[in-house]
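To keep things clear, I will list the structure first and then write my remarks on it.
The complex appears here without one of its protein chains, the remainder shown in place.
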Amino acid sequence: MNFKPVLLWSDALILLLLAAAAAGVWLLRHNETFRAPLRQVLASRMGSATALILAVYVGIGLLDSLHYVERLPDEPGREAQYSGEVKSVLDKLLAPLRENVEKTYSAPFATHLYAKETMIGPDGRELRDYPRLKHGGAHLADPDTEFWPDVLKRGGLGVLGGMVCWVLLVFSLWQRGRSHGALAWTLLCILVVSGLLVALAPHYHVLGTDKVGQDVLYLSLKSVRTGLLIGTLTTLVVLPLAIGLGIAAGYFGGFVDDVIQYLYTTLNSIPGVLLIAAAVLVVQVQIEAHPELFDTSAARADMRLLALCGILGLTGWTGLARLLRAETLKLRELEFVQAARAFGVSRTRILARHLLPNVMHLVLITVVIDFSGLVLAEAVLSYVGVGVDPAMISFGNMINGARLELAREPVVWWQLAAAFLFMFVLVLAANLFADQVRDALDPKAKGRA
Amino acid sequence: MLNYIVRRLLYAIPILLGVNLLTFALFFMVNTPEDMARIHLGAKHVTPEAIEGWKREHGYDKPLFFNAAAEGAAKVSDTLFVEKSLKLFVLDFGPADDGRDIAREIKTRMWPSLAIALPTFLVGLLAYISFALLLVFFRGTRLDTAGVILCVALMSISGLFYVIAGQYLMGKLWHWFPISGYQPGLDAWKFLLMPVLVSLAAGIGDSARFYRALFIEEIGKDYVRTARAKGLSELRVLFRHVLGNAMIPILTGVVVVIPRLFLGSLIIESFFGIPGLGSYTIDAIQAQDFAIVRSMVFLGSLLYIIGLVLTDISYTLVDPRVRLE
Partner (left out) sequence: MAKMAFAILAACVLTACSQPVNSPYPAAEAGKSVLYSAFGERPKHLDPARSYSENEYVFLGNIYEPPLQYHYLKRPYVLEPQTAAVMPTVRYFDAAGRELPADADSAAIALSEYEIRIKPGIRYQPHPCFARDAAGKPRYIPMRPEELADIDHFQDFSETGSRELTADDYVYQIRRLAHPRVQSPILGLMSDYIVGLKDLAKALAEAAKAQSKEDYLDINAFDFEGAYVVDRYTYRVRIKGKYPQFVYWLAMPFFAPVPEEAERFYRQPGMAAKNFSLDWQPVGTGAYYLAENEPNRVMRLQRNPHYREDFYPAEGAPGDREAGLLADAGQRLPMVDTVVYSLEKEDVPYWNKFLQGYYDASGITSDSFDQAIRMNADGEPDLTPDMRERGIQLATAARPTLSYMGFNMLDPVVGGLSEPARKLRQALSIAIDYEEFISIFLNGRGLLGQGPIPPGIFGHREGVAGINPVVFRVDCGTGVSPPLAKGGRGGSATTAVAQAALKSPPTPLYERGESRAAGDCAKFKRRPLEEAKKLLAEAGYPNGRDARTGQHLTLYFDTAASGPEAKSRMDWFRKQFAKLDIQLVVRATDYNRFQDKMRKGSAQIFEWGWNADYPDPENFLFLLYGPHRKVGTGGENAANYQNPEFDRLFERMKDMDNGPERQAVIDQMVHIAREDAPWIFAFHPKSFGLRHGWVKNVKPNLMSHNLLKYRRVDPAARAAYQAKWNRPALWPLAVTAALLAGMIWPAVAAYRRRQKATANA
């Protein structure tokens, strides 16, 4: 093998999350209360289209979560050695984007740098002009005349490729009778865009380059994982706390209820950013205290990301817990719970078999709704300076960097625009999907427009 | 009722104590008093004697929670925690680590914060509710669908974009307002308008959608149908019945934040250079000025608790059936 897989902590947790999700689906596969609404979500136009978009994002995130280190060239008489640089499968797929680093800013589809430089002209004299990019459009001999034909040719091929794939896919799905309009159109959009990118991105910087010449498309795609992780891993912390404490408070009442209420009122009363800032600092100190555990940049950034998720989770469970407490208070008095109690069913069994399934819809709704909020929160926290590791590629860090670029003249807009676009599509899809889930699961929402 | 309020406020004491304990523990996990001394003494030529001197001068030369050297009750009372946190309960914030009086600072900075937060809150409430009512009025039509889609789109944009774009367009390109800064008195309006507009725009998606959902739920109820059947006009139904009955859920979300308006907005204030409590807090985090952070956390918690009590009181005002006991 010329590579060795690396399992970062966040990767492990993602796998755990996937496994949990799969197990949940497996357990609930016969449960009509969940099957029907979910089928309803996926059958709706909005639901299926947004689910597809989210699936694409998740796919990118998953590809970016398969990490490995490359094996170094062997030296005789030595054990195999591996590089210290952790890469992901996505990095490998995007190798041309990752490696085509320019010197500094260049605009989308540019063939020249964005700033003038002193160069030695063909006649040996110094002149100041925009230098050609090392990679973007480097295959063109004369960009002035060849640029448009080349872009159109490649772009056309890309679009064509995307459409062919679409036709094949739709055709095969059709045969299985599982397609409808909105899904097909969304798929067409996705495939055409990917076709264009596949055809153009290796030869041009489709979204330009940033201050140190990294491809902005690459940065945007890498940010997807960070955003998704913040949105999903946080729930790993939130769920046990909120479900456990919320139901316990509601069911047992009395002293337990008092303690739990005290806990979440206290947590709630502290302004969130202050709490997060303090906790992030603590984690950073811990990382500094144990440098031997985090020997690569990836591991350090990863730990900080996890810590951030943990902290967001610790501060974020109160809302759901309150909801569950209220719901449990109601359920506790219902006949079937009373009956179970009268029959001497054990407490754990009542909690697990009677109460938990009946609040699950609330949990699911809250999780999907909170997801988009968390993705947005990451950006704000990075602005305050308590977000993910500054070395980590994330939407927040991109926006933060782009803030300064707006002061430039001529303005450098593409990093901000790219972050905006990728984030907007993700959050919009998540919001719309969450709406569908809520409409399908929430009995109260039935009948709403 | 008075009884209830007193009880609730007493209940606040353990919460505030918990808050203090938490901030102390978190803060001193990160900063030793020595670190704080170094930050405040600057980077050049700092000697251990100077650090000791600073700690003594600012009262950080005592143990954190337990003073083994002291006698009897002083073992617990002669400590940093007791010294620094008990005074908070009588709102004596003491001086910040840079020597400036915190209470005085809060008193002056509260007004700019309030000058932004209050108009944002009031105009926002009015605008969001009217917008939501408008959507509800046109429910089922294309206007409603377009409005909802607009809301979802608006709420899918990170708040930072609104601030960045607002400052860029209104401040830099169109020369409408000073780009940043603040003047007290009558001149304040031109500094406040842009942040207020930006915060309004940033909030509209989320809030309008929320209120619309509330109203739609209310409008499906029987009494509304009855009212309509009696021949009341649509507008009357909306304003009288729907809005009136949606008041409780609206108040739940709204009243709790009113006291916190004093604390201002962290991002807006630091972006637009408003010298309010929000930017004070951010600066304190960055300068690691514990005295300020501690005071702001305490104040935040206190205001939150006041907000909870106010919420309960407001219920009795809008709905005579609710009684506090």
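Labels for the chains are A and B, by order of writing; each one numbers its residues from 1.
Here, contacts are C-beta pairs under 8 Å (C-beta built on N, C-alpha and C of every residue); 3 or more make two chains touch, one makes a residue touch a chain.
Fair warning: this is a prediction, and the values are worked out from it, not measured in the lab.
Shown chains touched by the hidden one, complex as a whole: A, B. Set against the missing chain, the residues A:154, A:203, A:300 or A:361 yield one that touches it, A:300. For the chain missing from the display, the contacting residue among B:259, B:275 or B:307 is B:275, taking the whole complex into account. Checked against the full complex, the candidates B:191, B:211 or B:304 give a single residue touching the omitted chain, namely B:191.
Which of A:81, A:145 or A:338 touches the hidden chain is settled by the complete complex: it is A:81. When you scan A:44, A:284 or A:358 for touch with the missing chain, the hit is A:284. Within chain A, the residues in touch with the undisplayed chain are 72, 75, 78-79, 81, 83-85, 101, 103-104, 115-118, 126, 128, 210-212, 214, 281, 284-285, 288, 291, 295-297, 300, 385, 389-391, 397, 400-401, 403-409.
Within the entire complex, the positions of chain B that touch the omitted partner chain are 30-31, 35, 38-42, 44-50, 53-54, 57, 95, 98-101, 104-105, 108-109, 123, 127, 134, 137-138, 141-143, 167, 169, 171-183, 187, 189-191, 193, 196-197, 200, 228, 234, 270, 273, 275, 280, 283, 288.
Going forward, only the chains that are shown with their structure count from here on.
Chain A and chain B have centres, each the mean of its CA atoms, that are 29 Å apart. Within the complex formed with chain B, the residues of chain A that make contact are 262, 265-266, 268-271, 273-275, 277-279, 281-282, 284-285, 372, 376, 379-380, 383-386, 395, 399, 403, 406, 416, 420, 423-424, 427-428, 431-432, 435, 444, 447-449.
Interface residues of chain B, counted against chain A in their complex, comprise 14-15, 18-19, 22-23, 26-27, 29-30, 139-140, 144, 148, 152-153, 155-161, 164, 168, 213, 216-217, 220, 260, 263, 266-267, 281-282, 285-286, 293, 296-297, 300-301, 304-305, 308.
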